[in-house]
Every structure is written in C-alpha cells, then in structure tokens.
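Below is one structure. I have some questions about it.
The complex is shown incomplete by one protein chain, all other protein chains being positioned as in the whole.
Each chain carries a letter (A and B) given by its place in the written order, and its residues are counted from 1.
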Amino acid sequence: MLRNLAAIAAAVLFSIAQPVIASDLLVAPTRIVLDGNSGGEVMVSNTGDKTTTYRISLVLRRMDATGQINPLDEALATPSDAAALDIINYAPRKITLAPQQPQTVRIGVRAPPSLAPGEYRAHLLFRAVPDAATIDAPAPDAPKPGQPQGMSIALTPIYGIAIPVIVRIGAIEGKAVLANAHLTPVADGARVTVTLQRSGNRSVYGTLDVLAQGSSTPISTVKGLAAYTEVASRDVSVTIARDKLPAGPLVVRFTETDPAGGGAVVEAKVARGA
Amino acid sequence: MTVGMFWGKIMILLSKKTIGAIGAILAVATVSPAYAAAGNGTASVKILRAITVTKSSDLYFGKILPSASASTVAVAESGARTCGSGLGCYDTATSGGFHVVGTTGEVVSVSLDSATATLSDGASHSMTVNLATSTTALTLTGGAGDFKVAGTLNVGASQADGTYTGQYSVSVNYQ
Partner (left out) sequence: MRNLAHSPFPVRRGVWLTAFACLLWGAPALASNPHGAPSVEMLREIDFGTLALGGNGGQITVSPNGALSCSGGLQCLGGQSAGAFAITGAKDEIVSIIVSPAMLDDGKGHRLRAVFTPSDRTMVLRPGNAKNPFTMGGTLTASGALVEGSYSGTFDVIVEYQ
C-alpha cells in the first residue's frame, strides 16, 4: 500500500522549507488613555528586513482573576464592550511598510452625550499579513528519490501586538489595594504572590516592586501591570532568585502610573509560608 | 571735575601694586561683549514606550509519511517531536518561537487567538493542528523575553500526500 502511495507521491511536486516572512513589528506607545472627545496616535514600525503589510483591527480582550488576558468573541460582548467598539475609531486600517519605515495610526473617540460615565476599553491589534508561502529547494533531510515523499506542512504564524485603548467618560475613580501577599519557596529561590484588588469604576495600572522591609531599592520590579474593570482583583506572581532573597521580611509595593492614579502608592507585608 | 582729572586723582592715591592689580582687572574686563554674543537654542524629543515582536522560528513538523490509520505528530515547546505509530517523520522539527522586546521589567500577556488551526492542500484534503503555549504572562527581564508554541498535528488515515499550508494567530497583549 505504501509503495503505491510512494509511486503517486513521487509524481507530486513538493514544496518544502518554511514560508519566508520577516514581519517584525514595533508598536509605540503601548497604551492609550483618552477622554470623551479626544484623539491620540500610535506609531507602527517595520523593524524587519522585508516590506510587510499590516492589518489593524479593534478587538475585545478579557482579563481573568489570574491576570491572564484572553480574546473575547464579539458575540459575547457586553453593552460596555459594544460601546467601546462604537466610539473608538482609527485610521488607516491597513498599512504597508518598507524595512525600518514607521507610520502613525490616528485614533479618535466620538462619544455621544448620552453615554453613561465609565471606562470603556477595546484593544487595537496590529498584525502582519503574510505573503503567500514561497516554494524553495528541497529540505536537506528529504527521503531519497524513489522513496515515499510524504507530506510537507507549512504552518505560518500571524503574530500581532495588541495595546489597550481606554476611554474614560465623566467622573470616574478607582483605587488599588494589595492583599494576601505571601512567599512560597521554590527551587532556586522563592515566589512572592500577591492579589491586586481594584475598587471603583476605573482600571488601575502601575508598577509592582518587591523590597526588603526598610530598603528603598527594589529586589524585583514588574511594570505595566493592570487590573481591568471586569475583575475586582487579579493575582501577580514574582519569582526571586535565591541569591537576591534577603533574610528579613519583604514588602510589596504598587505604584499607580496611570495618569488618573496620581502616583498613589500602596504597600503590603509579605507573609512567609504558603 | 573732568574725567581726566578724576582719573589723575585716583592714580595718585594708589600704590604701584594696586595699579598692577587694576591692570589685571582691566585685562579681564577686555573680553567685552563687543567680541562675542550668546544666543539660546532649544531642543526637544518625544520618548515612547514600545513593544516589538519578532518571529524566531516556525512551528515545523517536518516531512511526514502517512499510514493507513490516523495518528498524530506532536512537537513540544522544546522542539522534540513525537512521531505517532505507523507514521514516518523526517527532517528536524522546530517549535514556534517568538521574541518580545520592551521596557525592562514589563509584563505582557500571550494569547493564542485560536487553539486549533486547519491545514489544507488547496484541493479537498485537510488536517488540523492543536496549538498550545505554556506562557501566559511573560516578564521582560532585561527588556526582552521569548515564548514558544507547541503543536499536535492530527494526521488522517492514508492522508493524501502534498503540501499543506495554514495559519495560526498569536498575539502579545500589553496591559
């Protein structure tokens, strides 16, 4: 049976090797916060060595209590999600960039006066569009002619970057609090786990530092940490190498870097043991 | 009193040493504005945080010889391949790899937009791939980080030979 297949296979032209896609993508800044009727811009750059086309779309994302961000189907959108998709507009939607060439994408918000105060969020997704897979010379390990050729598989990744676009309408406020900070020994060191709690109708965003109590130099820092409005809290876990672990007690500190946060700082002591 | 007489009176009052000192002061005072001018220039720059994603390797199963019964080929995040019984697997497999560059200490979230991808040969034959990544949150220690995507290829019984192509989507989410 295999020999018959081999005969058929031998007659088939095979494409081998990987499709060539150098779609290296840079997006800056990494977060946009806007109010009612304002606009902003995002720069996209092609840091690869091939001219690439990028598609830009507005998508929904959901954060869960573990801090993981998952894609959300539009069919499952809440009214707040739908409003976000409605009021945020952007242009262009498709750009082709030569290597090392940047371009600006403009973002605007047009919120109707009837829109309830609150925070509305969607994510701008930038994705490189792959060219058709190229057909190249046979792969070095291919079976010898006359032997079964088999199948060749080319699975192309479309990878992208998504940044949050947050629109704040009316008077909104929010506060971050740290809770349940504890330390668990792991191989090579320890893991500090803390729950970032959020109250009010605004998402919180900032930097988490782990410090030795009384010290002002962080042992470990995590930046760009957010708790979105759909979660009341999210967990954060930081691994600290054994040689960086001090003998005394540890403290975790969250500093809000969101413009609406006013630089608020909250701290919690880290309890030892699970 | 004319300035000249004023000058003369001063000269008489001062000792030679003081006159020497005056001379020194005058020498300094001769770098007068008449020879030089200063203006102001201004400079500005805008600095943004950025995030960059680059592909470092494709998810590649290798060359596969089908068998009479359905089987699977799994490529782990390490790149190690498990060839299902009855199948022939050639060539070196690689897992999907991605490199993320951003600000030191930043945390990004990685998500596969769909857990399954479909490969088709352009005719009527297709196979599915189950995708997975163990990385959900990636902390950019030193400003960079990497994550891998593993996959399991579902090969049908007597799967037709040919070139199967398909796509899968993965995104790096900034919070």
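The definition used in the following text is that contacts are C-beta pairs under 8 Å (C-beta built on N, C-alpha and C of every residue); 3 or more make two chains touch, one makes a residue touch a chain.
Since the model is a prediction, treat every value here as computed from it, not as a measurement.
Only one of A:102, A:200 or A:246 touches the chain withheld from this view, namely A:102.
Contact with the undisplayed chain is limited, among B:103, B:118 or B:134, to B:103. Annotation: of B:40, B:85 or B:124, B:40 touches the absent chain (contact as defined above). Interface residues of chain A facing the missing partner chain: 26, 28-29, 43, 45, 47, 102. Residues of chain B that touch the chain left out of view are 3, 6-7, 9-10, 12-15, 18, 21-23, 25-27, 29-30, 32-50, 52, 101-104, 142-144.
Assume only the chains that are shown with their structure count from here on.
Taken in their complex, chain B has these residues touching chain A: 48-55, 58-68, 88, 90-92, 96, 98, 102-109, 111, 113, 117, 119, 127, 129, 136-137, 139, 149, 151, 153, 155, 158-175.
Put simply, chain A touches chain B in their complex at residues 1-2, 5, 8-9, 12, 14-16, 18-19, 21-31, 43, 47-48, 61, 63, 66-71, 123, 125, 127, 130, 133, 139-143, 148-164, 205, 207, 221-226, 228.
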